[in-house]
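Structure provided below as structure tokens; questions to follow.
Now for chain A:
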Amino acid sequence: MKQMSRIVRTVTNLIYGFIIIFGFYVILHGHLTPGGGFQGGAIVASAFALLLISYGALNTEKLLKKDLLSILESGGLTMFIGTAFLGLGITFFYNFLANSGSWFGDAAVIGINPGNMNTGGVIPLMNIAVGLEVLSALGVIVLVMASGAEFTKKKENS
Partner candidate 1 sequence: MNLSNHIPILIIAIPLLAAFLVPLIGRINKKATGILTTLALSVSLILTIILAVKILTVGPQVYVFGAQSPALTLPSGLKFPIRIMFQIDAMGIFMGLITAVVSFSGAVYSLTFMEQHSGLDKYYSLLLLLTVGMFSMEFTGDIFNFFVFLEVASIAAVALISFRGVDLGEPAEAGFKYMVVSSISALMVLFAVGIFYGQYDLLNFAAIASVVKYSQLDKIALGLLVPVLAMKAGAVPMHMWTPDAYSEAPAPISMILVAASQASLYALFRVTFSLYNITLNTLAVGWIIIIFGLLSMFIGVTMAIIQKDIKRLMAYHAISQTGYMFLGVGVGLAVLANPVALSQYGITAMEGGIFHIMNHAMYKGLLFLTAGALFFRTGTKDLNKMGGLAHSMKYTTIFFIIGAAAIAGLPPFNGFASKLLIYESVYRFNPLLSIIAMVVSILTLASFVKVFHSAFLGPKLPQFREVKEVPKSMVWAMAILSCIIIFFGLFPDLIVKNLVHPAVMALIEQFKYTGTVLGGI
Partner candidate 2 sequence: MLGLLETGSGFWSAIIWVIVVLIIGGIVYYIRNKGEESYKKNTEQDKPFISGNPELSKEGSHISANHIYWGFTEALKDYYTPLVKTHTGNINDYSSWIIVITVIILIMVGVNG
């Protein structure tokens, strides 16, 4: 993939950060608003895809390291299953933080409410873990596919 015109690259520079921030917003508010780990991670990964289209595969690989992303992916997954393991005193996946008063431990309001970030127990933690996993996994997928496409194109031309 070649890099695209200067207009596209400038617009990418402008909105790239905002997309990522919006993605993290969706991840962090997963227990209050529509969205969650997967959706937010997919939004962040779409920013990576935007970068990939406008700057080309070779330039993007300088910025986004596949190695780092796959470490992040395994880390997110381990965090997710680790959180589930922490509930093992009662049951696997038990929400031991909910209504406990500590992190994310405020009592959740049943009914219409303005939303309190500090509720949900382990759900926000798992959202963050899933978000990390999805953004890095989808990032790796688009990067690998782009470099694979590069390879086949080279083969076709030769």
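How these were chosen: all candidates are chains of the complex that A comes from, given by their letters.
Convention: contacts are C-beta pairs under 8 Å (C-beta built on N, C-alpha and C of every residue); 3 or more make two chains touch, one makes a residue touch a chain; residues count from 1.
Note that this is a predicted model, so its numbers are computed, not measured.
> Have a look at 1 or 2 and point out the one touching chain A within this complex.
1
> Report the residues of chain A in contact with candidate 1 in the complex, numbered from low to high.
70-71, 73-75, 77-78, 81-82, 84-85, 87-95
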